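First the structure, then my questions, so here it is.
Missing here is one protein chain; the remaining ones are kept as they sit in the complex.
We just call them A, B and C in the order they show up, numbering each chain from 1.
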Amino acid sequence: MSRPQHRDHAGAKLGMWLFLLTELFLFGGMFLLYGAYLVRYPREFAAAGREMQLWFGTVNTVILITSSLMAAMAVTAIQRGGRRLAVWLLGGAVICGAVFLINKYLEWSHEFSRGIYPGSSRLAAAPPGESVFYSLYYVTAGLHGLHVLIGSVLLAVVAVWAWRGTIHAGDFAWLENSALYWHLVDLVWIFIFPLYYLIL
Amino acid sequence: MDPNFITTTSAVDPVFIFIFGVSIVLLLGITATMVGFVIRYRRSRAPEPTSRADGNVWLEIVWTVLPTIIVLAMFYYGWAGYLTLRNVPKNAMEVTATARMWSWSFTYANGKTSPKLYIPVGKPVLVHLVSMDVLHGFSIPAFRIKRDVVPGMKNHVWFVAERPGSHELFCSVYCGLGHSSMVAAVEAVPEKEFDAWLERREDDGVKGEGSRGRELLEKNGCVGCHSLDGSRKAGPSFKGVWGRAVTVVTGDAERSVTMDGAYLKRSLREPAADVVKGYPPVMPPYPNLSDDEIEEIGEFLKEVR
Amino acid sequence: MGKDTHGNTTHIIGYGTLTAVWGVLLLLTALTVWAARHATGFGHVWGSLAIASVKGGLVIAFFMHMRYEGRLLRWLLFVALVTLALFIGLTFFDVLYR
């Protein structure tokens, strides 16, 4: 292209929001299934929900909310010209993401050791609704975990760019959009948490 | 029979006539207008457009309101007709249709099973739909009825035959290899004949009639995939199968086995272990058949020559 | 509308506001856990969903800057949420009446 591409910050943000909406619908499909099966198996869902490890869920909620805060502050920091601060904050958010995943790993290993996983003999013997509950949980949380992973990588890359100065107070669309993505990941978890861990 | 008796056919056909009638009028009207305009205003006759009109509020209102009225009428009749299909008459006779890959079997109140659906003329029939494996569809075009047969779900249809005759029952939902051969006959017979049939034990000429083995084959849908007359269906025919050497694929290796009691049992318990060469591994396992029952099947197979 | 949506996000949200929102989010988390522990019956499914919605609203409004965005983005979000609600709602015409 011979002519300079003009930078369209608002356009980039519009595109990002549209994409976030598609992510919302991806999880929306899982929430739809959840609702339908909750109506059918209220008792089994409650029984299965009691087996979930509330402690892990709560800690992970706090971690994600905190990392979301850091991502939001990073945007403020870059707007105010505090590039170094932004890099630190982003680093913090990434670490939170990693801790979240480690927690998830520990939680899942524990569940597996108790024989709670799709197709396990324990679930095959349990009432059918419980197996549905855990299958929904594994697919939803697995998908969410994948998003945490992608989001962490994204934030890490953006942090490097901010460090190098490619991202600065004049052009921070990438940072802003990655933060938006990270908030979406948080947002989805905010709904997963009560639906799966608190349904007593 | 009650003359103003509502049958499923008489509930659905008027809706067809109404919708098709309106549609044909619309289609002809639209096409005629279009072709008329094209002829009248073709460029050789009308070198320049004689109007620059680009809209008219009243016309727009007309062709928003008009279709609305038309479609609401169609919706209403469609729904009313459908309600008839769902309101089962109280005195209906109950039959259970069991669908499996790829055969039908019908069970009557007295426990009799049959691969054909016999029904008495003039008496509403309520059919309960049961699937042993995947989705199937219970469809009898002659009576305008259709309902999916969903595993783990209670579905039903009802219909009534006005006169004697035989009709086809199709499996309407795609269910794999033998989908198109999952066709059964519906025989509407006078009530007396039907009652007699219901009490009789079957005898259609093949050896081993009335044996438990044959009943088991029919009840479990084996005959949907294995013929008794040597023709090839989804699986090898049972004709002359006993004692014959068959080439099977075990894992990746081919070997030869003789059809005997042990092999029959393995075929039923772990059909995927030895797969007859040239056939797809689609036979389901039958953990519910007891050893005794398998033996009876074996006894019957010996007879099928 | 046309090109009236040009221009960058000039609004900067202060650290104080963000931290306050964070605090409220943590409080709400505590509340929902507490409620789940102590409430009985299925009414609390709606309760915890309501709390989650408030939390989600806060994240969208402040962390995601929606409070300070133009009409267009708000409309997008609104349309999407309504559509999702309709998808779920219409499915329930089947689920609830079967």
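Going forward, a residue touches a chain if its C-beta (ideal position, glycine included) is under 8 Å from a C-beta of that chain, and two chains touch if they have at least 3 such contacts.
Please note the rule applied: contacts and distances are computed from a predicted model.
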If you look up the hidden chain in UniProt, what protein name do you find among "ABC transporter ATP-binding protein", "Molybdopterin oxidoreductase, membrane subunit", "Cytochrome c oxidase subunit 1" or "Ribose transport system permease protein"? "Cytochrome c oxidase subunit 1"
List the neighbours, among the chains on screen, of the chain that has been left out. A, B, C
Options B:R100, B:R144 or B:R214, residue touching the unrepresented chain: B:R144
Would you write out the residues of chain B that touch the absent chain, in ascending order? 11-12, 15-16, 19-20, 23, 26-27, 30-31, 33-34, 37-38, 41-43, 46-56, 59-60, 63-64, 67-68, 71-72, 74-75, 77-82, 84-86, 133-135, 137, 139, 141-142, 144-148, 150-153, 155, 168, 170-181, 183, 280-282
Where chain C meets the left-out chain, the residues are 1-3, 5, 72, 80, 83, 86-87, 90-91, 93-98
Could you please point out the chain A residues that touch the chain left off the display? 1-3, 8, 10-11, 14-15, 18-19, 21-30, 32-33, 36-37, 40-41, 44, 118-119, 124, 127-132, 135-136, 138-139, 143
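By definition in this document, only the chains that are shown with their structure count from here on.
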Quick check: how many Å separate the C-alpha centres of chain A and chain C? 15
When the centre of a chain is set as the mean of its C-alpha atoms, what distance in Å lies between chain A and chain B? 46
Going by residue number, chain B touches two or more other chains at none
Which bits of chain C are touching chain A when the two form their complex? 5-9, 12-15, 18-19, 21-22, 25-26, 29, 32-33, 36-37, 42, 44-45, 48-49, 51-52, 55-56, 59-60, 62-65, 72-73, 76-77, 80, 84, 87-88, 91-92, 95-96
Complex contacts: residues of chain A adjacent to chain C: 9-10, 13-14, 17-18, 21, 24-25, 28, 31-32, 35-36, 38-40, 42, 46, 54, 58, 61-62, 65-66, 68-69, 71-73, 75-76, 79-80, 176, 179-180, 183-184, 186-187, 190-191, 193-195, 197-200
